[in-house]
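Report on the structure given below.
Every protein chain except one is present and positioned as in the full complex.
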């Protein structure tokens, strides 16, 4: 049932995404009584120039 | 008026997206009385390692 | 596989949403070879003060 | 850095959301090396008539 | 052309949203050469228990 959209910087490995998919799903099942089969996750990867916080692009930090 | 965001696996052809755009828009107009000009659609394409269901990446299925 | 997020004005009936769910799903299956069971749709309803086009809230149109 | 949008059915308690926020954040930190302070989560709650899978509204299941 | 989805806490007045719609649109037109008529904005309002940062719900801060 839940749909989880994760927007994050590019560069995570497949193994990291595999673990994320497992743990995010598990959290939904254990804490929110979601049905495991119904949890859908999408990872939307953006580059450092496509992410800003406090008005500043990641690209421009440090 | 409606904004439709479609997150799907990479690999659809332009012709498939053209048809999707037509039919999704038409459904909004005919079933929900949306104004055709006001329907906006975005396709966000992700790869098989960026999509998970039931805690498993598409990449890892079969 | 596809996740469809539809953001639209409040006020559609359950019957309209039922038809929308059917037709949007059907379009994904027929035009994009999606597996029917894998199509997830969410309707996010907003009020007229939460939707703007060309810089003007729907609330302020006519 | 990551932004997590969770779209789920209405009805979870504050305590459930509190746990979800903790665990989703923890997963991002431990598996994807995200900075804890940079993880933002939004829960978008929808009703059973605003969620469909396989072309059928949750409202119409069983 | 751009679609802007703003997820924010409930409680802004219509006047605040009106100003936001104007200014966000203006920024897209002036800085990114967007066509004014093509800018669509949606405000998705969430409550304090539906927004978390650093693993903590807004509800639980202070």
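So that you can tell them apart, the chains are marked A, B, C, D and E in the order they are listed, and the count of residues begins at 1 in each.
Quick note on the criterion: a contact is a pair of C-beta atoms (placed from the backbone, for glycine too) under 8 Å apart; a residue touches a chain by one contact, two chains touch by 3 or more.
Note that this is a predicted model, so its numbers are computed, not measured.
Interchain touches from the omitted chain, evaluated on the whole complex, reach A, B, D, E. Residues of chain E in contact with the chain left out of this view: 1-9, 12, 16, 19-20, 23-24, 27-28, 30-32, 34, 38, 51, 53, 58.
Where chain B meets the omitted chain, the residues involved are 5, 14, 17-18, 21-22, 25-26, 36-45. Mapped onto chain A, the footprint of the missing chain covers residues 7, 44, 46, 49-57, 59-60.
What we mean here is this: only the chains that are shown with their structure count from here on.
Grouping the chains by touch while chain D is set aside gives one piece.
Between A-C and A-B, more C-beta contact pairs join the chains of A-B. Residue positions 5, 7, 38, 44, 51, 53 of chain D each touch two or more of the other chains.
In terms of inter-chain touching, the protein chains here follow a pattern that is not a line, ring, star or complete graph. Pairs of chains meeting the touch criterion: A-B, A-C, A-D, B-C, B-E, C-D, C-E, D-E.
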